[in-house]
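Note that one protein chain is taken out, while the other chains of the complex remain in position.
Chain IDs A and B follow the sequence of writing; residue 1 opens each chain.
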Amino acid sequence: MAQIPGMVKGLGVTFKTMMRTFKNGSNTVQYPHEKEAPPIRARGVIALHEDNCTSCMLCSRSCPDWCIYIEAHKELAPPRREGGKPRAVNKLDRFDIDYALCMYCGICVEVCPFDALFWSPEYEYSEPSIADLLHDKSKLGEWMETVPAAPELEAGAEKKKK
Amino acid sequence: MMSVLAIEVPYWGQSLLRVLGGLVAVLLPAGTIVYVFLFKMMSFMQSRLGPMEAGPYGSMQLFAEVGKWLQKEDIQPDNADKRIFRMAPIVVLMSTFLLVAVVPFGPDAWFTDFETGVFYALAVSSISVLGILMAGWSSANKYSLLGGLRAAGQLIAYELPMVLAVVGVVIQAGTMNLQQIVLAQNAGSIFGSDIVGNPYVLTQFVGFVVFMIAVQAELTQAPFDMPIAESELVSGYMTEYSGFRFLIFFIGEFATAGVFAMIASTLFLGGWGIPFSWFGWTDMDSVANWMNVAGPLIVFTKMMVLVFLIMWIRFSSPRFREDQLQRFAWKVLIPVSLANIMVTAVLKVAF
Partner (left out) sequence: MTILNDPVNAKLGDRAQLSYIASQAADARLNVELETEGMTLNIGPQHPATHGTLRIIARLDGEQVLWAEPSCGYMHRGYEKLTEVRSFPQVTSLINRIDWLGSFANEVPFILAAENLMGVEAPPRAQWIRTILFELSRIANVSLFLGDLGVQLGAITPVFIAFRDREYVLNLIESATGGRFHPNFDRIGGLKDDLPAGWVDETKVVMKKLRNFCDEIEALLFGNEIFQSRTRGIGVIPRDVAMQYGLSGANLRASGVDWDLRRDQDSPMAWNKVDFKVWTHPDGDSFARCWVRLQETREATKIVDQLLDGIPAGPVMAKVPKIIKVPEGEAWVSTENPLGEMGYYVVSRGDSGPFRVKIRSASFNNISITPWLLRGVYVPDIITILASLYFILGDIDR
């Protein structure tokens, strides 16, 4: 029989893998000690840029499992021009995202017309209690620091109109 | 064994030392095998590191696991036959301890110098079948029952090629005493050359292969792990066991692997001995006394090599189906080992 028996070949595969792990290290990462950087686009956690939010409720309405809670009230802001009329703006009272419900689909970030919501690749926010997964607007605002710049696009892509 | 110490020890002291020695000879290899092969080698073969947190490179992991198992609730199913259910793991582990009693570790370091050691070892090794069958039957679980019955069928089927494979060695050595078999291998010669002695793995290669396959099946390691078969029978006869009782099964599994590898190294690789011609020894009395210390280490090394083979095959092959397994035993292994006996006997008479 000229052919090597399949079992011996299989043993060769496992042995080769073992030697490779010895030489080059494993494919796994010792998690708490070293971390893998997630890709830029990774959907880790939603960050809120509060100043941009106009409480238009688009995100809340388009969420497939309705996990965004928004409350706001009208407020008079100083006029833009000298002597103008005071503007009525929506002041955000409450902007909560319940990460216990969130499916990380990204529709809210996409529909936001005023660039108030961003994806951050941060992923370490597990909590011992499920109620703590409800992030309020200050906590969502803290995530803003971790939001990366949008990546360059592949050749041939159409530039986005701004 | 006692002459090693060169002091007079009372009988109870000797017995105590033997028990302690037996514990060390069973548990130490079991622990080493689990760490080196199950934790580390398997992980490396799968491009991962295995346990790394408990102790340096995870070396204390086993103690952590034992601690975890000891804390767990001892669950016994309502419908289980409680007494038998509790006895079963102990019966399995008992056979391992009985088995180690005849393995020689040095010219004077043995537990019992048994005239028919081979016969005893093969007889005692099948006691574990009883334990497994007890566990399978008493668990009151269909998976356990299937697993237990599979185990019984498999272990009985592979007992036979194992015995027949050893018969070749016994014929060649002319004795059933394991100590004498070690002597015959290390003091012997192949075609007049005594550089490596006469380890029977060379002259009895067929017997060695058959024996190792049978050992693999006796240990219910893949590709012969039908009785456990986690993807079919959940965990076979161990399904209902938890905590301490599961731990005993677990120790039993790997301790038996170690002890069987020790017996295989005694039968085929020259046991505790190194070729006597290297030091000018000729028979048992001329062997230097330091072999009593070096012997266990040599047995241990040889055992690790054989367990490496067993585990390597375990980690890289899928399992047989029950009927294929039986067919393999009765239609391949037994005829081959019978032919091996015939050839050995003819050659023994011829030379």
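We take it that a residue touches a chain if its C-beta (ideal position, glycine included) is under 8 Å from a C-beta of that chain, and two chains touch if they have at least 3 such contacts.
Because the structure is predicted, anything quoted here is derived from the model rather than measured.
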Check your understanding: Among the chains included here, which ones are touched by the excluded chain in the whole complex?
Key -> A, B
Check your understanding: Where the complex has a chain not shown, which of B:Ala30, B:Met45 or B:Val92 is the residue touching it?
Key -> B:Met45
Study note, to complete from the structure: Full-complex touch with the removed chain, picking from A:Met57, A:Val89, A:Ile107 or A:Met144, is A:Ile107
Check your understanding: Touching the left-out chain: which of B:Val118, B:Ala222, B:Ile248 or B:Ile310?
Key -> B:Ala222
Exercise for review: Pick out the residues on chain A that sit against the missing chain.
Suggested key: 5-7, 9-10, 12-14, 17, 27, 38-43, 62-64, 103-107, 110, 119, 151-158
Revision key, fill the gap. Interface residues of chain B toward the undisplayed chain are 42, 45-48, 142-143, 146, 150, 222-223, 225-226, 229-234, 315-324
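The rule we apply is simple: only the chains that are shown with their structure count from here on.
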**Study point:** Whole-Å separation of chain centres (CA-atom averages), chain A against chain B
**Key:** 54
Check your understanding: Within the complex, which stretch of chain A touches chain B?
Key -> 7, 10-11, 13-15, 17-18, 20-22, 26-28, 30
Review point. Where on chain B is chain A touching in the complex?
Key: 41, 43-49, 52, 312-313, 315-317
